[in-house]
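Below is a slice of the complex: some chains, not all, each in place.
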């Protein structure tokens, strides 16, 4: 099982994502300028500040050569996980519904938050239980989710009191209609090891992703 | 040709920046202010004016959450 | 090509030199360096910058030479872009603190952001990957609108740069005192990790080798002092040509980091240097001086943001996010190709020459020609004329707590005071976890802890802390500075780390004034003595002088940063109580020979509006070092449930902080006290509040002073002392401690 992690100029949680992936699969570094996906079985679009978040978070990155391949891969049913800036990029690319707006208080916030699993009918959450709480850090300035999403496509919500960014209906993570593309603002790759993550709950999403049969 | 693109949050979309400015102004002694919205301004020289709309739709604005208005600026 | 600058062209002359900050005597020395010829505009601009206090350390170099800089762990000492210490297995950790005080006072967001950008460049210029940032901030009291604005924007700027570039900000400090009202301090420390063999120095070498400038283009940013020349040239209306505020671009810098590290890993470079203060002037001449070579640099090749820049402007521009490297001629293509990969502009702008002259060219024309050694090594060094002031330099702080207040009110007042309230609303604006090394985040422990997984199986961790209580240094520059260094080492001991090295930033007023000279001299003496005793040599640092506002000098503020090693991250200590029923002990103080806290220059005395005392109690440094050793050993052995050093606010505040961090109450019986206030709120180095099994604490007592104070548990803090008993619900303490939240709406 090979999972690719894309790097753009300004991406910074790519190393973390590869470390997390390495716990469940073979990580493969993908480069924004290279449309070859190198035979990966799944793709992580990591967090950070691709192109400095200039203009609009994710707006410039979504046009890079690798994204055409990612879009084709996703349309063919391959699993794609967008984290934070990766979520923003997937929204900009039209692979996920909605958009991310500035946090209600306009400040960057780095905080461990509790998420509640809404559905286990996605590969990513197949290792969880409905209602289960995951403790995962979130860190962003532009994470207020806005969009029309059927409730079946809402995968994660902030637990009561944890929605610091003002997201609509406490939405923290969504999937596309087919359920193979997921985006979330919190950082599961920063919660794969109790030593540095404060919890290992985020690992569940990567385990779920790695278990997907190759499309 | 110099062009100017005004990009603003779509009506009904949360505009926390606008809200923050609207709150801050009275505190600084500026009364009688309402309906504040904060958006983005992009100014550029273009050879082909006809491309501007496509640029906006593709890159400069996100049509889901933003409206845009193109102005040409006479130098 | 004309062999030398056109000597018939008009020279700016001595009055312009004075306006640029040189003394008349220094100007005469410059003329001598120039072989009797008066410097032209380019040369004068370059000399005046390189001979400034900032670049030449004219008033501090002699003092700095007294500091201990050697030790078994030192890989690079002062003089390089940053210091570096060995962490084992062929790996080194580089670190340095630097100030950006004046730019932050002008434009706090960009000033603080570019301060972070600048110190990060120092780290990766060595070939080390930046892995952490700490910040040390000083503002006036937050009841001033200006201070709140500076705080808010400086924090936002630090977060903007650090977060965007993907380097975690893992710790720091912020202190509010009236003497910083008109002169805030923004110091930033960065830490990097490298394989020792991959590290690179900045000495240019190899005649014929090529100088490549890469990164952002060059604009009129921060031309600063040299603007005197600019305004002489420009008509007053020409606003657009005025020097401007430096704007940071963390995105550009994130590409620079990757590009620089890949250039080094590919073996393409001979030397690498960042552009900081004085831009190309300083970067290039230092590379030349260290390599004992000359340089020809063509300003016409420098990519400009504004087309019409004069050669001197190009040479002194402080545009951010630029690096300079030297490579062999046949490697230039490879260097430029890597630049392209990272979408960074790279341009060959010069060559290494034989003659030890620094020549500035514009195409075929020579526009400046100076001896390298004259620029870099020959700036005059001045002796200080220290004199202890006979009257207090600083007014007493405004009283906010009456002497009639009782212990209950005093603890609440302290926990909610700007200097002790929780920094959470501030540090939550920083990404403290990116790069996946952070084992102890802010407020989890006295020092931040980073696990160096890069080093493979069994990798060690490092801990870092930055401390600089200025009020205590104002009361006693020697013992106050000793206290700062000891506090830093104590913070490391609490997580189980042994200091490897020290960095420092000396923030002081005008050293030409005898009493400031005295503060500086005493502080440096204290820093040296403390670091010798701690075996924590000073591997780098920075000096920021002339920090004075209309109402006088800042508190003398030597900010001390330390990095230490701990073998096992899984045993890193924490400051919160973790287990009900654990015993709580005071370690290190015994009220007798080992001393105890004192209210002199304490937080309590500040709240009470007391004037600073003239001097602080002496510290038995060797005894404190022994206590640190014992605490560190106990933490490393995994015997303690928590460890927290006693700093501002004394024992009771330390216990309250351990309660809040662990979400557990405590019941203390402190027995009979000679003076209740001193026992509860006195401050002094070398005291700790620890918790753990009673037997463990008693065993610790066989080597260092230990007194059992009470037990962990419940949801209140209860104390009995002398005839007094008090009780606070944790929720009340928590509320009080949250007092900074309104500063960040």
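We call the chains A, B and C, going by the order they appear; numbering starts again at 1 in every chain.
FYI, a residue touches a chain if its C-beta (ideal position, glycine included) is under 8 Å from a C-beta of that chain, and two chains touch if they have at least 3 such contacts.
What you are looking at is a predicted structure, and each value in this text was computed from that prediction instead of being measured.
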{"item": "Chain copy counts across the complete structure file, not just the copies drawn", "value": "A x1, B x2, C x1"}
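Criterion: only the chains that are shown with their structure count from here on.
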{"item": "CA centroid of chain A to CA centroid of chain C, Å", "value": "35"}
{"item": "Mean-CA-position distance for chain C and chain B (Å)", "value": "40"}
{"item": "For chain A paired with chain B, centre-to-centre distance based on mean C-alpha positions, whole Å", "value": "29"}
{"item": "Contacts with 2+ other chains: residues of chain C", "value": "none"}
{"item": "Multi-chain contact residues (two or more partners), chain B", "value": "none"}
{"item": "Of chain B, residues touching chain A in the complex", "value": "13-14, 16-17, 20, 40, 42, 58-60, 62, 64-65"}
{"item": "Residue numbers on chain A that touch chain B, as the complex places them", "value": "55-56, 59-60, 63, 92, 98-99, 101-106, 144, 146-147, 166"}
{"item": "Interfacial residue positions of chain A with respect to chain C in the complex", "value": "9-13, 15-16, 19, 48-49, 51-54, 105, 107-111, 137, 139, 141, 187, 189-190, 193, 195-198"}
